[in-house]
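Working notes, structure below.
With one protein chain held back, the other chains of the complex are shown just where they sit.
By letter and in written order, the chains are A, B, C, D and E; residue numbering begins at 1 in each of them.
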Amino acid sequence: MSGVVITGCPRVPDEVRDRFDAFGVATVHEAQGRTGQLASSMRPIYPGARAVGTAVTVSMAPCDNWMLHVAAEQCRPGDIVVAAPTSPSDAGYFGELLATSLAARGVRGLVIEAGVRDVKELQAMGFPVWSRAINAQGAVKETLGSVNIPLVCAGQLVHPGDLIVADDDGVVVVPRLQAEIVAKTSAEREAREAVNRARLKAGELGLDIYAMREKLAAKGLVYRPFEAA
Amino acid sequence: MSGVVITGCPRVPDEVRDRFDAFGVATVHEAQGRTGQLASSMRPIYPGARAVGTAVTVSMAPCDNWMLHVAAEQCRPGDIVVAAPTSPSDAGYFGELLATSLAARGVRGLVIEAGVRDVKELQAMGFPVWSRAINAQGAVKETLGSVNIPLVCAGQLVHPGDLIVADDDGVVVVPRLQAEIVAKTSAEREAREAVNRARLKAGELGLDIYAMREKLAAKGLVYRPFEAA
Amino acid sequence: MSGVVITGCPRVPDEVRDRFDAFGVATVHEAQGRTGQLASSMRPIYPGARAVGTAVTVSMAPCDNWMLHVAAEQCRPGDIVVAAPTSPSDAGYFGELLATSLAARGVRGLVIEAGVRDVKELQAMGFPVWSRAINAQGAVKETLGSVNIPLVCAGQLVHPGDLIVADDDGVVVVPRLQAEIVAKTSAEREAREAVNRARLKAGELGLDIYAMREKLAAKGLVYRPFEAA
Amino acid sequence: MSGVVITGCPRVPDEVRDRFDAFGVATVHEAQGRTGQLASSMRPIYPGARAVGTAVTVSMAPCDNWMLHVAAEQCRPGDIVVAAPTSPSDAGYFGELLATSLAARGVRGLVIEAGVRDVKELQAMGFPVWSRAINAQGAVKETLGSVNIPLVCAGQLVHPGDLIVADDDGVVVVPRLQAEIVAKTSAEREAREAVNRARLKAGELGLDIYAMREKLAAKGLVYRPFEAA
Amino acid sequence: MSGVVITGCPRVPDEVRDRFDAFGVATVHEAQGRTGQLASSMRPIYPGARAVGTAVTVSMAPCDNWMLHVAAEQCRPGDIVVAAPTSPSDAGYFGELLATSLAARGVRGLVIEAGVRDVKELQAMGFPVWSRAINAQGAVKETLGSVNIPLVCAGQLVHPGDLIVADDDGVVVVPRLQAEIVAKTSAEREAREAVNRARLKAGELGLDIYAMREKLAAKGLVYRPFEAA
Partner (left out) sequence: MSGVVITGCPRVPDEVRDRFDAFGVATVHEAQGRTGQLASSMRPIYPGARAVGTAVTVSMAPCDNWMLHVAAEQCRPGDIVVAAPTSPSDAGYFGELLATSLAARGVRGLVIEAGVRDVKELQAMGFPVWSRAINAQGAVKETLGSVNIPLVCAGQLVHPGDLIVADDDGVVVVPRLQAEIVAKTSAEREAREAVNRARLKAGELGLDIYAMREKLAAKGLVYRPFEAA
C-alpha cells in the first residue's frame, strides 16, 4: 500500500479556501459540528503562527523524511503539507532547507505528527509548522512511503485536497466537499457571537443570554448560602 | 454531591490579597513551607501572564463547561476562577466569550485543569489562563457540576476564597486563613534574598554564604583532582 | 560512588569552543553523525535562548539541589552546568539566586533534566536554561551527589569538559576530544547547505538536487493520477 | 505544616467497614454519586489484588520513605496506608521489609502515588499495593513529612479514617462520615443490577430495559440503512 | 454528523473471518504490508485475551457511553465493538453489564480508545477488551454519537464490517475488501516462518538465512576486536 504518489488531486477551490482566512480554528471546528480537530499535542512551533490551505498528505516511514522531498513536487501554491509517520516517532523530519523548497513552491505551512528542527530559521522565514515535538534528531532517506493517500494525522482522517486551518489553538481539517458549507456556517457563527460578545461585555450573564436558568433548575441545581454549607 | 452552588463565600480580604502583588509564585510557595504548588503541567497560555486573586471554584463534568456560566454569576472583582473536571479531559472548556463575561465582572484570570481555546484573543484581552492544554475541541452543556465547593485542582486542594498567585512559574494556592501570615513570611523571605543576591552577584559562593562546607564534609563529600579520578 | 567532586577537569579549548558560536544544534548533531542529541523533552525556558560552553556535570539526589552550590565553585567562565537527578523528578532545583551565582562566575547556562523556576527573572538576566519542566516546587539540601563525574542527562552521556551547544532546537553534546573535528565538519556542512539552499530557493527540487529519482524508482515508487486511484 | 503525626484518629467503625467486603470499586464509586475515584494511573502491582480498610495517611518528602516507618506505629488492624510525596516522583518507597512490618500490625494494603519494589515478594506475602509505578530505585530517610493529615493522593482528598476500597479496577475513597450511607446505596445498586443483569443475559437490550429509545429519538438520533449512507 | 446509526452494514464473510483464527496480530499486520496496527497504548485488560471478529464502530461523546447501548442492537454474532470518544478521555465507559448484553448477542470483544471497568468480572466471563486504561470512573448518557460510521480509533481508520484481530500484541484492523487476500498472505508468511524458525532453532544465524552479510558490508559495517576498540 506504500510507495504510491497520487498526482493531480482536486483541491478545495481557491475562492472557497480564501473565505476561511476570516475564521479561527475554534470557529471552524464548531461550525462543522465539533469535528475535525487534530489532537491537542499538535502545537505551533512559534506563537502567532497561522495558515489556511489545501492538504497534500504524506505518509512516511518512521524517522525517514524521504517522502517530504517527493511531496514537494506535488505541491501547488496555497497547499499545506500534512505528514505522519506510520509508527510514532518524534525525530526531526523537517527543517529550514525543506521549508525553503516548499516556500519556493507557494506552500503555506506544515502539519506533522512528529518533530521538526531549525525553529529559529523557520520563524524568521515565516514558515509556520504545527508538530508534536521540536527535535534536532535527524531522519534517514531509505524507505518509501506515499503521497496524497488518505492519512490519519493526530487522530483525524485527512484526504488530499481537504481544507486545513491552523492557528494558536491547533489544527482543524474540513473535508473537501464540505468546505463551502462550513465557510457559510462559520460566518453565521461569527455573526451570532459578535452579538453575544457585546452583551457579555456589557455585563449580561450567559445564564440569561442563553436562557440557561430554567434548564439548570430542571436538572436540579440548588443554591445554598455559605453559612448553611 | 454535585449540582450545588455555594453563594456568599468569604474571601481573603482585599488588602491582604493586594500585598501578594509583590511576590512571585516561588516565593509564596517557599514562604508557606513548600506547600500549595499546583502540578507543573499547569502552564500559562502566553508568556508574562500573572494574576493574584481569590478563588471561585468550579467542579465540572468532563467536556462540559456549563458550570462556568453558573460560576460567572458568583464572581466578584478580584476573583480568579479555579476549575477542574471530575474525570481528566483536556478539551477546550473556555474561550474568548466566557473570558469577556468574566472580565466584565472583574475576574482576573482562570486556572483550569483542562484545555482552553482562543489563545490569541485571550492574550489580546489580557485575560490570563493557566491550563494543562490548549485545545479548540468544544464542550457541551448537559450535566450539572458544582460551584464553590472544595476542589482538588492539579493535585492541590482549593477552597473558595483561598488566595491564588499565578505567574510564569505556575500556580500556588494559599488557604484563606493563612494568607495574612504568608504575606508576612513572603516579605521576610524577599528581604533575606535581597541580601544574598547582592553577595552572590559580587562573586561570593553559596557554600560560604550559607555555611555549607562543614555540613558537606560531615556527610562525607570528598574532592579529588581529575588526574587521580 | 556519590559524594565526589572531581576538580581541575580539562575542557574543550576556548578557541575550539568559540568556533561553535557559528553553528546551530541541528548542524552540530548532523556533523557528528547524528549523535549527541539530548531527548526532545529538554526545552529552553524562553524563546531565543542559545548557549555554547563546556560541561560541568552535576549528579543530584532527587529534589535536592545541594550539589548545584558545590558545582558553582568548580565553574569557570565559558562553562555550562549539566545536571540530572539520580531518579526522575521535575521539582524546581534552580532559580534566580543560583543563576546569579553562576553568572557571576561566567557560566553561560544550565541544562537540567528536571525543573527550574523564576523563569521571568532568568529571562531578564539573560541566563538561559534547558529543562524538562518549569516548576516552583522547592528542593532540599540533605543528600550528597557528585560533581564532574560522567553523567547520563536526558539519554546522552556527558563528561566534564565536553562541549555543549543549546538553542531553540534543543541540546547537543560533543565529546571533548572530538570537538575540533566536529567544528570542521560542521563548517563543511554549512557550506554545502548554503549551495543547496540557494538552489531550493530558486525552485529546484530536492528530488533533482540530491538525485533521488532513480533511487526512488529502484525502490518501487509509482505515480498514479487521482482519477485512477 | 509538615513534621506532624496526628494520633488516635477515629476510623469508619469495623462493622461498617466490613459491609464493603461485598462491593467492588466501581459499585462504591457509583453509589456515592461518581465521586472518590483515584486517578486511573493507580494500578495494583499484581492481578486479583483487593483490599478494604481505613486510611492512615502519609505525606512524604519526594524520594524519602522515612515517614512510612513513622506511620507503621499509628496503624491498627484493618487499616490501609495511603501515601503520597509532596512533589511527584516514582522511585521505590516501599518493599518487602516495610510490608512485613505493616502486615505484622494487621495492615491490609498500601495505596501510594509513587513507586514500590519487591513485587514478587509482596505477591507471595499477599500484601496488595496500588501504585503509579514499580521501581527498585531506593529512597532516603532525611526529611520529615506528616502522618494522618488530610492528603491529596492521585487527585482525591483522603482524610485519616476514611474508607478505602481497592481492587483490579483501581481505588476509591469514601469519606468517614458517609461510609454507612454509601454501604447502603451500594447494596441497593447491587440489587438493581442483579435484575438488569439477568434481563441483559436473556437477550433484552439496554435500549428497552432502560427505556432509552424515546430519549434518543428526542435528541434526534436517526437510523439509516447502509445502502443510503 | 453525529446522531446517526447506519444499519445493515456488510461484514467480512464468516468463512473468511474464521481463517484468521489461525493468525496472530503481528502476522496479519506484516501480511498486509505493515499497516493497520492500532497504537501500542491499546492493551488487553487480562493476559491471554484474543478475539477475531467484524467491526461495529461507535463514536461517542467524551465520558458518555450512551451509544454503546445503541450499538448493542446493531451487533450480530461474530462482531467486535470498536469505540472511541470524540475527544480523549480515559473514564470507564464499559463494564460487566454492557458486556453481558453484548455477549448475549454473540459479540466477541471490545476495542475502545478509552477506559473500562469490572476487569475481574470481564475476565471471569471471558469477554476480552483492549483499552487505553482501566478506570472505574463512570460515564453519563446525555449526548448522541454515531454507530457504524468510519471511525479513527487509536490512530487507525476502521470501517464497519472490517476485520479485527486482537491478542496479547495489540489490535490490527484489516479493511473488509482486503480480508481475503490478507488471509492468504498471512498463511504464506506463516509457512515461510516455520522453515526459518527450524533453521534458527538449529543454530543457523539470520545473517546467513536471510543473506544479510553482503548487504551489511556494502553499507560499510566493520568488525573490530575489543583490544583495538
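In the analysis below, a residue touches a chain if its C-beta (ideal position, glycine included) is under 8 Å from a C-beta of that chain, and two chains touch if they have at least 3 such contacts.
The structure presented is a predicted model; accordingly, all values stated were derived computationally and were not measured.
Visitor: Counting contacts across the entire complex, name the shown chains the missing chain touches.
Guide: A, C, D, E
Visitor: Out of C:24, C:53, C:88 or C:160, which is the one that touches the chain we can't see?
Guide: Here the residue in touch with the unshown chain is C:88.
Visitor: Among E:79, E:121 or E:167, which one is in touch with the chain left out?
Guide: Of these options, the touching residue for the absent chain is E:167.
Visitor: Which parts of chain C face the unshown chain closely enough to count as touching?
Guide: On the chain C side, contact with the omitted chain comes from 1-2, 32-35, 37, 39, 86-88, 150, 152, 155-157.
Visitor: Determine and list the chain D residues touching the chain excluded from the picture.
Guide: 3-10, 46, 66, 69-70, 72-73, 90, 92, 95-98, 100-101, 104-105, 115, 117-121, 133-138, 141, 143-144, 148-149, 160
Visitor: Just checking the interface: what residues of chain E touch the absent partner chain?
Guide: Contacting residues on chain E, toward the hidden partner: 24-26, 29-30, 34, 37, 40, 43, 47-48, 167-170, 172, 193, 196-197, 200-203, 205-207, 210, 212, 216, 219-227, 229.
The rule we apply is simple: only the chains that are shown with their structure count from here on.
Visitor: Could you name all chains that are in contact with chain D and with chain E at the same time?
Guide: The common neighbours are B.
Visitor: Name the chain whose C-alpha centroid is most distant from the C-alpha centroid of chain B.
Guide: E
Visitor: Give, as an integer number of Å, the spacing between the C-alpha centres of chain D and chain B.
Guide: 28
Visitor: For chain B versus chain E, what separation do you get between their C-alpha means, in angstrom?
Guide: Averaging C-alpha atoms per chain gives centres 42 Å apart.
Visitor: Which residues belonging to chain D are in contact with no fewer than two other chains?
Guide: 34, 37, 86-88
Visitor: Who touches whom among the chains?
Guide: The list of touching pairs comes to A-B, A-C, A-E, B-C, B-D, B-E, C-D, D-E.
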